[in-house]
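Of the protein chains in this complex, one is absent; all others appear in place.
Now for chain A:
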Amino acid sequence: MDTQNLSPNAPIVVTADVRKRFGTLEVLKGINVKVPQGEVLCIIGPSGSGKSTFLRCINQLERIDAGAIWVGGELVGFRREGDNLYELDDVQIARQRRSIGMVFQRFNLFPHLTVTQNVTEGPIQVLGEKPAEAQERAHALLEQVGLSDKRNAYPAHLSGGQQQRVAIARALAMRPQLLLFDEPTSALDPELVGEVLNVMRDLAQSGMTMIVVTHELGFAREVSHRVAFMDQGQLVEIGDSRSVLADPQQARTREFISAVHK
């Protein structure tokens, strides 16, 4: 393990020249980014530019082809000994994923479990928490996302906005050091977008480190610290959220932002 990055001020996420290809299609062409503790980074960009793939590489739903990723100072997916990188096994990868929460566009709640069970499943089964404690915490988290009255409902009986808020509570229950959001409001009816963004705004204010792929430029402007524009597998531009959105330096960024605003 690379111990020199374990200092408390180390960034939560560091990616160094991350590359990913699907067959002959190069989807990520060398991504370099550092996300410090407590930062909210929004990634914007056209569909197919590699945003989802980048998030999925961070929590190892995809395996990177080159480069390296550190989360919380720990090299992701590999163990370093000298100049050799040894691939981690299933159990070790699962352990690394515990501290990285992910919220999906399509919620992906467990349909056979109630709302509370969705939230306690990870803490009980993975972290080994006592059921009573996990349940108590789940209730607190559900209150935090405004769903105390839906504790015993099954996901199929919730609206999209409610399901997404349960998904956020489920991710928080693992006490993650990092939350990844992949277009969390894109599958929602317009009137339900606000309730999810409000929960995310509260999280950001509480100091959670978040990487958010989104098309909600208003949210990016108001809530995130930095905005990155991704196009064709490259981070074209990254910087302070207001300046990137108001005064993009790159022509491609300008085109994209004006197209979204139309």
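The rule is simple: contacts are C-beta pairs under 8 Å (C-beta built on N, C-alpha and C of every residue); 3 or more make two chains touch, one makes a residue touch a chain; residues count from 1.
Keep this in mind: contacts and distances are computed from a predicted model.
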Identity of the absent chain, which is to be given by its UniProt protein name, from "Dimethylglycine catabolism protein DgcB", "Glutamate/aspartate import permease protein GltK", "2-oxoglutarate ferredoxin oxidoreductase subunit delta" or "Peptidase U32": "Glutamate/aspartate import permease protein GltK"
Sole residue of A:25, A:61, A:85 or A:246 that reaches the chain not shown, by the stated touch rule: A:61
Of A:32, A:108 or A:243, the one touching the omitted chain in the full complex: A:108
Footprint left on chain A by the chain that the document does not show: 59, 61, 90-91, 94-95, 97-98, 100-102, 104, 106, 108-114, 121-122, 125-127, 152-157, 170-171, 174
